[in-house]
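The other protein chains are all here in position, but one chain of the complex has been omitted.
Right, chain A next:
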């Protein structure tokens, strides 16, 4: 038969034969095995669920998600949405999710910037700069993250108390209660101005694209920046002025035990952010270095031969090729940073793990609590993955 398999006609139309209920029939065997394996998997899941339910019942442990609507009574130090201890557990968990996102999103951006700078510094022809970058990468990558977080937190605690706070500039206070900065008293006008800026950015991107499309047609470069500045800066300013241009400074001041007013960055948040950013930047630096080195030297030489400037070579030739190497491992680092933020629990930053842990402790419903934590991380991680995969396919080499 192996001789006739080469015949294309036979390949197109294999002989039809019925399924024989015999062990000698390959298809029959395959079906049996598959049914068996699916059955075993289903059986294991069924047993796990049944066993858990049975044991919960025997131990009289409450089940279900009814607790979410009950009053939480938890104190939460920092929150992006209004929260009081009289709010529900669902609200408390939402605060936790937002706190996790607050550290993950800002952490990813800062780690990318810092990591890229260090990665480029590592390739510098300046001996001192490249040695410093190499030392940073080796030291940071070799120390456990938890240790680094505790180090940052201890460092924050050695700052002076609020009454002896460091006071470098008017309105700025650094103490072991965190950093207090002047801020403006937020009013509707500011919200609308912010909205205007978002609209302006979108409009600027659309305008830039159409300008580029026109350049493709007639070869005439067009200036984009005047319109972009007008849209991104001018539009919010006009909106702000239209609403009466309110501007009332909110300057922090020491009243009673603590500073009141202004904007504050807590020591817990700062320690977590600093630890995650410096740690992840060490890995990102190596990824960036590897990505740049993966572009053959001939590309540089060819670009130079065409008369391109160094900056344009980097931006137009090297970086697009390096990004193809950089993006996939970078996705892992972003996922790592997000998941590592759960170490917040050790230094008292109230992220989703901290709040869900307390919730499951107060309600005793460990399975539901852990399920919520897993669901949250899965959602965040899958979102990062999807976005990065989309970006990766966008920049991937299009073969023609």
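Rule of thumb we're sticking to: contacts are C-beta pairs under 8 Å (C-beta built on N, C-alpha and C of every residue); 3 or more make two chains touch, one makes a residue touch a chain; residues count from 1.
Please note the rule applied: contacts and distances are computed from a predicted model.
J.: Pick, from "Amino acid ABC transporter substrate-binding protein", "Glutamyl-tRNA(Gln) amidotransferase subunit A", "Alpha/beta hydrolase" or "Simple sugar transport system permease protein", the protein name that UniProt gives for the chain of this complex that is not shown.
T.: "Amino acid ABC transporter substrate-binding protein"
J.: Which of A:40, A:113 or A:378 touches the chain that is not shown?
T.: A:40
J.: Just one of A:137, A:277 or A:347 touches the chain that is missing; which is it?
T.: For the chain that is not drawn, the touching residue is A:347.
J.: Among A:82, A:256, A:298 or A:311, which residue is in touch with the absent chain?
T.: Spelled out, the listed residue whose C-beta touches the missing chain is A:256.
J.: Can you say which of A:144, A:161 or A:296 touches the chain missing from this structure?
T.: A:161
J.: Over the whole complex, note the residues of chain A touching the chain we left out.
T.: Here the touching residues of chain A are 1-2, 29-30, 33, 36-37, 40, 43-44, 47, 51, 54-56, 58-62, 73-77, 85-86, 157-158, 161, 176-177, 255-258, 260, 267-268, 345-348, 350, 354, 357-358, 360-366.
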